[in-house]
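The complex appears here minus one protein chain, its other protein chains still in place.
Chain naming follows the written order as A and B, and within any one chain the residues start at number 1.
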Amino acid sequence: MAGFPYFPHTDAEVRSMLDRIGVRQVEDLYADVPKEFIKKGAYALPDAMSEPEVRAWLNGLAAMNARMKVFAGAGAYDHYTPSVIPYITSRSEFLTAYTPYQCEISQGTLRYIFEFQSMVCELTGMDISNASLYDGPTAAAEAMKMTVACTRKKTRVLLSKGLLPHVVAVVETYAKFHGVQIGHVPVADGQTSLEALQAELAAGDVAGVIVPEINRFGIIENHAGFADAVHAAKALLVEYCDPSTLAVIKSPAEWGADIAVGDGQSLGIPLCFGGPYVGFMGVKKEYMRKMPGRIVGQTTDKDGKRAFVLTLQAREQHIKREKATSNICSNESLMALWVTVYMSLMGPEGLREVNKLSYDGAHYLKDELLKTGKFEDPFPGKPFLKEFVLKPGKAPGLVQNDLEKAGFFAALETEEGYVSFCVTEQRTKEETDQLVNIVKEG
Amino acid sequence: MSKIIEGLKYSESHEWVKVEDGIAVVGVTDFAQQEMGDITYVDMPEVEDEVTAGEEFGALESVKAASDLISPVSGKVVEVNAELDDAPEKVNEDAFENWIIKVEMSDPSELDALMDAEAYKAHIGE
Partner (left out) sequence: MKYYDKLVFELSQEGRVGYSLPANRFPSAPELPLELKRETSPNLPEVSEPDVVRHYTNLSQMNFGVDTGFYPLGSCTMKYNPRINEEVAALPGFTGLHPLMHAGLTKGALRVYQDMNKFLSAITGLYAFTFDPCAGAHGELTGLMVMRQYHMNRGDLKRTKVIVPDSAHGTNPASAAVCGLEIVEVKSLENGRVDVEALKPLLDDTVAGMMMTNPNTLGLFETQIKEITELVHGIGGLMYYDGANMNPLMGVVRPGDMGFDIMHLNLHKTFSTPHGGGGPGSGPVGVAEHLVDCLPELRVSGFHGNFGVILRAYAYILMLGKQNLKKVGQYSVLSANYIKECLKDAYKLPIEGVCKHEFVFDGLINDGAHDDVHGATTLDVAKRLLDFGFHAPTIYFPLLFHQALMIEPTETESKETIDAFINVMHKIAAEAAEDPRILQDAPHGAPIKRPDETAAARNPVLKWKDAQ
């Protein structure tokens, strides 16, 4: 059989190594494994494919997926990816590096993480950020655990019903096994209800409250009074946010949040069927030691040069073990690099422009769709950015179908029977007009 | 060689206790700070917290390790050494001067179960 490109050993080399060890054959190195566990016969795997065959096969599978114009969001956004980014992230020294425990030869990784932390703090306004978490929903779950750890004897965390369903599902899963009671705060008049929140807080035992800056209807929530109410009840306020939008809307810090979490996917990471994305967390200084995840800090080396290291490791699983605030080990480092390069290229102006294009596009689409007469506006006059929902005259599934047949992915259904749309800077006016026409004719 | 002060009580987990006006002043021994190396943080309870003899009430952290602090007595925490928040290295500088918590004891007889200086010296093999 031909050799395999990832195995350098020749037969002669194998023989020489076996001789040095003092065994006759490789199987002897498994002599301590009970014979009944050594697999007999072939594994139920296909035959080895050559590289050209793997390429052809995967290209075939990729072609089986639909290529759609994406006019939907709901937690994953089709924003523009600058051409530079994949070239940087695929550099060997970034791609194939391990976690930067040996800081002398990992200054590249440590420095981009420090930049990532700094930028997350700029966008969220928070004091401290970590080196990333898996995604937005798990970041929210970590925030949920953190609020309980910070308030010690409390056992309840409140979730706004305005949060996206996949965020709620993950937080509830974690809460169930962590012994935390989840309460829900209803939406009224298009956003999380402050009155309902106050009532839940008054019932007591609340460690934290998680609310969305922009809710699942696309509406930008006004959280005036929320931080005061939550703090009066000695609980922590967690703002779930889309970092791209923070360039133009009030930041979690400006709302008085204790913790800010979300998903950095909107910062130029391709949709990629859901992952890898990158979760982030920013916290107020006083919660630094309860924050999960790796953290990079600046220091000097023995010659006085600026150097970066993983720091505050005593919080983490490899030291605190069962007393750690989280079990997280690997995070999404390379995706943190991805969004750091994105933010470096875009800067504050680029992000403002992304939001302006998305904002104008979404407002245009909404107006045009309403003009067709085929929808009602369930939230007239409510402020939104790039996403909005409408109440369709016919079944949501039918609206979605008509659009799908024409190559548009849009009109995602909410539990209320609304359909949601999203416009980003990737969508042209022509495409948007096309979408409207299809709806008109449908 | 580590410093040991006569007249104090010692626990097996390297905490010392000095009784002042009925209040137990608790810290860690010189041996403990040597073992830890450079202390980067002292995790302390809050005033009004209850502590229980034999159970952890906080931790010492270094760059690479975390070590639980075990309370030698039971009672209520009446004071916490706030200086250690900004300057944890004080415990390295002088472990006996820089106490960690002060406890209003609920059962002073628990002190009898602790070691005296001689016994502690033997315990750490010096």
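As a convention for this text, a residue touches a chain if its C-beta (ideal position, glycine included) is under 8 Å from a C-beta of that chain, and two chains touch if they have at least 3 such contacts.
This is a predicted model, so every value here is computed, not measured.
Trainee: Tell me where the left-out chain touches subunit B, residue by residue.
Mentor: 38, 40-41, 61-64, 88-89
As a convention for this text, only the chains that are shown with their structure count from here on.
Trainee: Over in the complex, which subunit A residues touch subunit B? Could you list them?
Mentor: 289, 311, 313-314, 319-320, 323
Trainee: Quick check: in the complex, which residue numbers of subunit B touch subunit A?
Mentor: That would be residues 40-41, 43, 59, 61-66 of subunit B.
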